[in-house]
Each structure stands twice: as structure tokens, then as C-alpha cells.
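Take a look at this one; I'll ask things after.
Some chains omitted; the rest stay in position.
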């Protein structure tokens, strides 16, 4: 059983190009003293972000995966456990931020896109959750927050509503939300905190910055800052056992909804 | 473009052993004058039900599928269109009643069960919906109900809530519900009606009859009759274009919820 003195580890999956929610969460938790294990498809991004965090005085390590298959995710977690062995380290937080979006009229969506949505948004989340919970169950309960660990999922508007061009994306995000609720109910009793965010608006990442231009970027009222989402994940992590949040929504002040 | 005089066809997928919702829907629509195309895994059940309907004076034909893969579903629909060619026949209703349930603590659920849930509950519904909508788009609008066609999905309690032992099932059913909502929004404008039922209770089928015994079977207040669910599908089919229902819940009078 791990001790309170162990170094805390965050595992985060889904990093895009390093400008979004996953990377911001990694940076913030690193600043707060966590060792950060970075999972993403693509060696470049995990290496780059890992180096960036370390050069800022934090601790991080890269764990690229070939795909988000159950097998590859399990392998990555195996490598993480080797890299951050108990009892010196405790995996205390896990953020599943991987996702796959497709916005198309229904008849234009291919069976392959449906498969990718279900695989990336749901099946890989099952695999990631399994590893996170197996790790958390080995931990003792932290005094400060009453948790063995916290598992956070990044949701979207499509987690709550199917819209005209979101059939495949919404199916994936609805499924992920269901998983998160089942886990929250099953593992809360074991002091494992499971939370789900509804990101209801555009996030400021490199891609949206390029598409929408400097005026949009400059207007904090109309787009989500990845750092602000990361702050909410940190708040969730700090919630003590008497008052845990399963779900919160996050949107810019001026968002129409 | 099909004419009003064409014979109406229902395609129903998911028949269990012939004692549940899919079969009851097939029987009811056959009584109402529909030709019924039966899709299920297993030649036995589609043949048996087809014969039963025909011996009761109805019209039906069997279309067994090896699996609910996109490819097998598309092939079955191809065979159905050949069997019921336009303009003599119009495919006017499609009921997706296939499903896969697994009730287990999260850590006991295998990656294969997750895959089967996503494939059967969601991916196959995408494939089925695609074929239904492509067929409906060929139809004119029926005067009586203002529809080119109606596509109905069978949901469950798990469509709305993830519970302790339902993570994989709820992920599938949530995804299906999202699909149905996207389709309702996209294709309502084309006079294609998409509906989703929430079956919130135990259905009286051979398996539950065997498990729960004659007292439960005899008590109509505590279990859903497949015929009553079929009645609701018939009501949805008859709704005129001014007032369509996307979603309704169905539960026994004495159900605790």
C-alpha cells in the first residue's frame, strides 16, 4: 500500500499538438508537483511536451502509443508503472482527453468514421479507465482530499445533445459520459473520484487560432482557454471527499447556449 | 418515386427468440397490412417468425444475417429491396431493436464485451439507419401521416443513466440515443420521422418468464408486454406530421423509478 509520502503521478492521454486541454493539464499538474506521464499517438508530441515541462522545472515522461487500442493503452500503463514504481510513486490522477470528432451530414459519414469514433471516444476510455482504477485501488486514501485517485474525462456539447452533423461524434461522447457516470457510482464508494466535464464552446488551440483569427483569440469572452479548463481539473482534484463533483459544464461568458 | 398505392414494408432488426419487442412489432404491423422483412442473426428465428406471420394471414420474409456488421446489414437491405421492389413496394417503417446487454462490475467487463456492445448497440444502428434513410428518401410523403418513413429505435433505462453494473451497456445505449436524436433533427426536415423509446422495466419474454416465474408473468402491473411496446410503435407510425414524438418512456404501472 502506497504511503502519503509517495510522489504523485498524473497520467494524461490525448495531447493534440500540445496546445490544448491535455497539455495545459499536464503543465498545471506538473507545476503543482505532480510527475506527469504523457500518452499520445505520436512520439513527437509526447517528447516535445515532456522536454518542455522538464525545462520548466517539472517532471514528465513520454509514453507514445501506436493507437488507442485496449492493448496499446495497457502497454503504456505498464511502462508508466515501471517508470514510476510504487511505493516511491503513486498514480493519483488520470485524465482521459483523447477524442475523435467528425462533423458531417449523416449520409456522408463512413463506417470507418463510426468505428474510429466509437474506438477513440469510448473503447479506449474503457481501457484507460481500467488501468487507472486498477492503479488507484493500490493507493491509500489521501488525507487532504479523501481520494485514492481521480479520473477525469473531457466531454463536449455533444455529450448531452445529438445535433444535425454530430451523429458519430455525439454517439461517442454520449457513450463516454455514460461510462463516466457508471464509474462514478461504482467507485465513489471506494474513494475513487470520477468526474466529467462538458466543454460547451470552442477551445483556443493552434488549429482554432489559425481558423478564427486574432480577434477571436484576443476575446476571452468567446473561447475557452485550455489553462482555465486545466484549472477546473485541478479544482476537481482538490475537492475533499464530502463534496465531489461528477459533472460540470464550462463555457465562455458570451457563449450562446 | 413511389406511389401512395404501393404496399408498405416494415424492416425490423433484432428478434431475440421471437418472444419480445421485435417480434411483437412484426406481428402487429403485419396485422395492420405491412409486409414485414425480418432481420436477425440466426436463420431459425427469422424463418419461424416469417412462417408464423404468413400462417396468420400476414406477409413476411426472412433475412438472416451472419452478424450486425455494416456490411452484413447493407447486404440484408439489398436483399430486402430485391424482394420488395419499388414501385410495387415502399419501405415505410424500420425498427432497430437489436441490442447487446452486459451487466457486470466494471473490472469484470472484457474489451471484447465493450466492442460487442459498441458494435451491436451503435455501429450496427448506424448501418441500419443509413439503409433505412436511403430507402425512405426514395418515397413520396404519405398523406395520412406526412412521412416518407419512420425509423424507431428501442432504448432502455441505460439510455439515460449509467449505473453500477451497466457501464458497457449504458455506453452503447447512450450512443444509440445520440444517434437517434441527430437523425431526428437532420431528417425531420425531409419528413422522415425518427423516434426513440425508453423501455424502463423488465419485458415479458421467454427468458424473463423462465427466470421470474408465473406470478411475475401474471402481474401486468410489473412487467412490460411486448405487444404494448409494439402498440406504441404503431402509434408513433400513425402520428401526423404536425406532432411527432422523438422520445417516449414506457414502464409498467407499478415500476419504481
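Just so it is clear, A and B label the chains in written order, and each chain counts residues from 1 on its own.
The rule we apply is simple: a residue touches a chain if its C-beta (ideal position, glycine included) is under 8 Å from a C-beta of that chain, and two chains touch if they have at least 3 such contacts.
For clarity, every value in this text was computed on a predicted model and none was experimentally measured.
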{"item": "Total copies in the full complex, given that 2 are placed here", "value": "4"}
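Heads up, the rule we're going with is that only the chains that are shown with their structure count from here on.
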{"item": "Cα-superposition angle relating the copies subunit B and subunit A, to nearest 5°", "value": "180"}
{"item": "Between subunit B and subunit A, distance of the C-alpha-averaged centres to the nearest whole Å", "value": "35"}
{"item": "Residue ranges of subunit B in contact with subunit A within the complex", "value": "70, 105-107, 109, 111, 114-115, 118-119, 122-123, 126-127, 129-130, 133-134, 158, 161-168, 170-183, 185-187"}
